[in-house]
Structures are given as C-alpha cells and as structure tokens.
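For this view, one protein chain was removed and the others were kept in their places.
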Amino acid sequence: MEATLSRPAARCSCLLKTTTPSTSRVLLLPSNQQQTRQKSTRARHKASLNIPPHPSFLSNPSPSSSSQSGSTTLIFNPPSSAPSVFQTPFKFLPKTDPRRRATLAKNLFSSSVTTNFATQPVDVSSLPTIFDDRSPATTPKNHSLTKEDVEEMRRLRLADPVKNSVLSLARQFGCSVMFVMMCVQAGKEHRDKVHVEPHAAARERWGPKKREAKEERKRRMEMLLRGEI
Amino acid sequence: MMKRLRIERAAGQLLVARPCGPSTPGAALRSSYKCTTSQVPVRHSSSSSAAEAEHTPLYEEDGTDHARFPPLEKLPPNTSALPSPLPSRALESAKLSALHARLSLSPKIPLQTLARTLVDASADPNPYFNNSSLAFLGATIINYHASEWFMVHYPRLPMEVLEAAMTGLAGPTPLDRIAKAWGIEPAAAPGGEVDPGLLQFSLDQPGETVRGFGYTRTVVDKINKNNWQRSVAARVIYEDNLPALPSTTKAKQTTPAVAEQEEQQQEEQQQDDSEVDYAETSPAAPKFSPTSYGSSTTRELSEKAHANFVRAVVGAVFAHCGREAAKSFVKAHVLSRQLDLERLFAFKHPTLELAMLCAREEFDPPVARLLSETGRLSRTPVFVVGVYSGNEKLGEGAGATLEQARLKAAMHALKAWYLYSPGEGVKVPSDVLGQEEEEAAAAGGKKKGGWEPVYIDIGELISR
C-alpha cells in the first residue's frame, strides 16, 4: 500500500484529488513540473498503469470506527451496476412493510437524494426533465368547462377539423390537449386524411433500405417493450 | 445356452398341450405371478406369449424368432392382450425400483402404485389401472402450492403474469422437463408385455388422454359460441385451472383489442388443427416414436403424458404419505426450479400506465429526468433517464434515445411495483396448517405464532 503511494504518478494523483473537483475522471499531469509524455507513449509508462487502490481500501479509518482503533473495519464498496427491479423503491413499499419504517426517517428529513453519479447529493429539481407535458404553455388553466363549452368544442371540431385543430381548441378553451381529445374525436375521414394518407404517399417513395430500417426500428421498439433490449 | 433353450422348448411344448388351463404343469411356473386377471379384461388372442411361441410358426407377426431369441422374462399368458402390465409385475421390474430409489420416495409408496402412475389414460382407458385419478389429485396439489407461493411472495403480480408464471412453473411443459430429468423412458408402444418401469402412452388414441383438469361449466359453450371476451380469471373459474402454453390454447379466446395478433394466431391454429385432423383420421399417417422427435401433435401428446406422470407421482405421495410429504416433494422438485419473473412482462404504454399508477396511489405524477448522457452528437449516444415521483426515484433506464431511455425507466418502475415481495421468510397458508392441528391436539397449550395475515394488494392496474 505504502509502496504504491510513493510512486510518482500515484502521488501526483493524490495531489490532484485534493485540488481538482472529485467529478473529473481524467488524469492530468502538470506539465510544467514533470517530464511530459505524449499520449502516444503514455501507455508504455508503467507507473501510469499503477493505479492506486480505491480510497475505501486505503488505511484511512472512518471517524465512526476510529474509537476502536486496530479492530477490523467494514469496507462497503459495491460495484457500479444498474439497480435491480427487485429493489422496491420506498414509495412502493406498503404501509405494513418493515423496510418502510427502517428508511422512513432518512427519507423524511432529506429533500435531496443521491444519484448514481455524484458523491454529493444532488437536488432533484436541478436535473433536467425530458418530454415534460406539464410545461406552463400546455398546462390547463381552465379546469371548469361547462357543458355548453364542451358542446361548442364538439361543434367546432366536427365542423372544420382542419381549422379547429386540437391544439387551437385547447388554446381557445384554456384546457389541455388531452381533454379536447377526450371530448371529441374528428371523423374517420379527417383522421385518414391527416394521419394515414400523407404517410402512405411517403411510404410509397421509400426505397428498400429505408423500408428495412423503418421495420427494424419498429421491431426494436417491440423488443424494448418486451424488455429484451 | 443350448441346454437352456431346449428346456424352455420342452416347457413350452408342455404348456401348449393344454393352453391356458390352470392345471397345466406350467401353472407351477406361473404361480409366482399371481395374476389379477379377474380384474383385467382378458381377450382371447393368438398372441406372442412365450409359451405358445413354439406351437405356432417360428416367426411371429412382429418378426421375432422366439426359438432363437427366447424372451428374457417369462410372462403370464395373454399378457400382450392386456392394455397395460399387470400390477404384480411391478415387483420384478428393475427399472421401477431404481426409479423409486432415485426419487427417494418413502417405502410407504408401493411399487405397484408407482407402476400405475406410469400408465397414461391413452394407454389404458380403464380408470382403475391408469393414472388419471392420481394425476388429478397431484395436479390439484401442485397448483395449490405453486399458487399460494406466488400469492404470498409476489402479491402484486397482474393476473396475466401470474398465469404465465404458474404455467412456467407448474404447467405441462415444466412438468414434462421434470419427468425427463428423472430419467423416465417412454415405451415404444403401450401393452401388457412392456416393462412396468417405462412410461406408457399411446399416440394412436390421443383422444383418450386427459385433456385438462377442472370442471367445464355449461356457460363455456355459450361464451365460445358468441365469441365473448373473457378474462384470465373467468377462464380459470369456468374451464381449466391448469393453463397451457399459448401454442395449445384454443384460438377462440379472441379479444377485439388485439385482433391482429389473434388473427395470426388463428391462422396458425387452423394449420395446427388441420395437422391434428390429418394425424388422427388418415390411417396412412406415419407413426412417430414417442420421443422428442415427431410432429407437433406427437410432441404435445408426449409432453402431456410425461406431465401427467409427474402429477400422478405427487398424487401417490399424497395418498400414501400425507400432506406434509407431498408438500415437501412439490417444494423439492417443482418450486425449487428457477423462473425469472422479470422476463414475463410485456408492456404497451409503460409511461401512461405509470402515470395512472401514481394517480391511483396518490403519488406525485412521474417526471422523467435526465441523469447523465454521453455522445449526444455521436453515432452511439447513451442517455440515462430516471423517473421521479417527487423526490423519490422510481426507476431508471439507459437507452440510445431519450424516448427509449424514458420507456425503459418507466418499465423499470412498473416492474419494481409489480414485483414487490415481502421477503423470503413469509409463511404460506399451508405452513401453519400443521401447526394449527398441533395446537388443537395440544388443547390449550401455549399459542405459538399461528397465521399472520399477509399483504394483499388492492389489485392490478386496469387501463386501456
């Protein structure tokens, strides 16, 4: 252990660890102090392959176990792996489950959770959302449409489905797109005209490669839903 | 060798002088066999019994020259006319006693019962000699233990997945594999002269096998006629509590929701049906050996016979050794097999379903958040997406596109919900059956444990 740390690269990495943020993963050699090696010859440098052991294996007793110095300590260093479906999230545990009581306090008094990447807990709200339908633009403002409103919506949509699209109706009545679609459906002709025919015409123009690629993509999605990829 | 042959020939001639009479000198030879011919339907036939072989022309119908190749075992007369071996011959079969020892069955189970479990209903239609009654008993016990195990250990499994899990653990296919792992060999054809240690089933009369277990209600005809939609639960209640793999289920159970797939299945089923008709009706159809080879029909019949044998063994254990022994037998041989429940799920709209789940359970609506990504502009990007409800991560998935990763995360969360398990140490109802009886016998002794109510879920998520 000691010998490993006395090697120059290891010492350098230890130095780096104290100075650079812990998230950086690249070993940067300060060029002005040491002999510089180019990337092409770096792999040959044996010392650079001599990676120091994981911090948890170093003889650094944690403060909790320092009271019993010299005793064996528990090293918890699980490998990075995808979570299993058999680890039930806290929210999914039923009220009677003993695991719920065990982790209740921990979850109650912390507003942030640990992600798999950072050593520091990260605030969940800082993570970027994707495909979020509840952005302010589409959030329904009007939750109390009257029966007449719905009737009017139906009349407009059936009268001219091109002009009164779902989105424009949602904007007009201040409700969500989903609500419009729940209230009224355009006729089959309109659906064919908008959704089927243009695509059918485009499909006609597909060559064999594109057709195959599209079919493969469809097949991949089915595999995904079956949990095969 | 020659000397022995001549003695046999002489004995055969003696037998032939007065065939089948009880007072023949040959009766002394046969005394050890103690035929139960009074119970067995014995037909007169010029059969290939060892004694008559000398009198008839040297070459029998099956082409065997019995003068040159004397039968290894001296069989009682008219044996080959019987549909299955006599029960008394079970005591002399080396295969049978080896099987008894290999399964480490209790000595309470006689070899005759084990021999009976090896006779399928298609080989011997007489219910006093085939294994149908034992198989029915065994099927009930296996299904009971498998279903209680699933209900207690995975209380949130959806009905369809539960059925698939039951089929994968206790259906005909796994039971067939268990029988093959026990080293069961099928006889080429059933008959009275066959070694009782071989599994006997007929491919010629497949209609006489036990098709299914359970009581088929009269409503079923009406449901099938009108092509009504029917749930898994209804199928279990009305018809068969033993699910079969999809290739063998009836195509009539169509639901309009999945019309396309069902149509394809129907076409396949029609093809299958035509195969069945061909095999059953036309006499020129080739007869396959009852092995893993052959057509799909013969394979299915073989599978059914093997599965019924395993069920019958469980039934025999129950009948001779009692409930606890049957339970530990099922646990050791059926429930100990590995089945990956995670692979049984196929979703349609996982994100929608997760949103509905969160709404039903009054959690915060799920939000997909990007945890990390690499190579967004490259050919092989990877996005890791987590699904959060409030501050709690429900699931996460990695995919090549944001959409894929989000779907995988939602599927992960749903599987984590459905595969909730209270743990390995939970008691199943049959664990406390014996305890309660003991307590009743002790009459007022100290109460120990007893039944603790297990977690019961409010039911699966119903969506479109």
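We call the chains A and B, going by the order they appear; numbering starts again at 1 in every chain.
The rule is simple: a contact is a pair of C-beta atoms (placed from the backbone, for glycine too) under 8 Å apart; a residue touches a chain by one contact, two chains touch by 3 or more.
We adopt the following convention: contacts and distances are computed from a predicted model.
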Protein that the absent chain corresponds to, by UniProt name, given "Large ribosomal subunit protein mL43", "GATOR complex protein NPRL2", "Checkpoint protein" or "ER membrane protein complex subunit 2": "Large ribosomal subunit protein mL43"
Identified contact with the non-displayed chain, of B:Phe129, B:Tyr144, B:Phe347 or B:Tyr420: B:Phe347
The listed residue (B:Leu91, B:Met151, B:Ala319 or B:Leu339) that touches the chain absent from the view is B:Leu339
Could you tell which one of B:Val384, B:Ala409 or B:Val428 touches the chain left off the display? B:Val384
Full-complex touch with the removed chain, picking from B:Gly168, B:Gly294, B:Pro366 or B:Pro422, is B:Gly168
Suppose we count only contacts with the excluded chain; which residues of chain B make the list? 94-95, 97-98, 100-104, 158, 160-161, 163-164, 167-169, 173-174, 177-178, 180-183, 245-246, 257, 331-333, 335-340, 343-349, 352-353, 372, 374, 382, 384, 398, 414, 418, 460-464
Just the residue numbers, please: which parts of chain A touch the chain that's not shown? 13, 16-17, 20, 22-27, 51-52, 54-55, 78-84, 116-119, 226
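Assume only the chains that are shown with their structure count from here on.
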Compute the distance, rounded to whole Å, between the mean C-alpha positions of chain A and chain B. 44
Where on chain A is chain B touching in the complex? 82-83, 85-94, 96-97, 107, 111-113, 115-117, 124, 127-132, 134, 224-227
Mind listing the chain B positions that touch chain A in their complex? 342-343, 345-348, 350, 361, 363, 365, 367-372, 384-386, 388-396, 398-399, 402-404, 406-408, 411-413, 415-417, 419-422, 455, 457
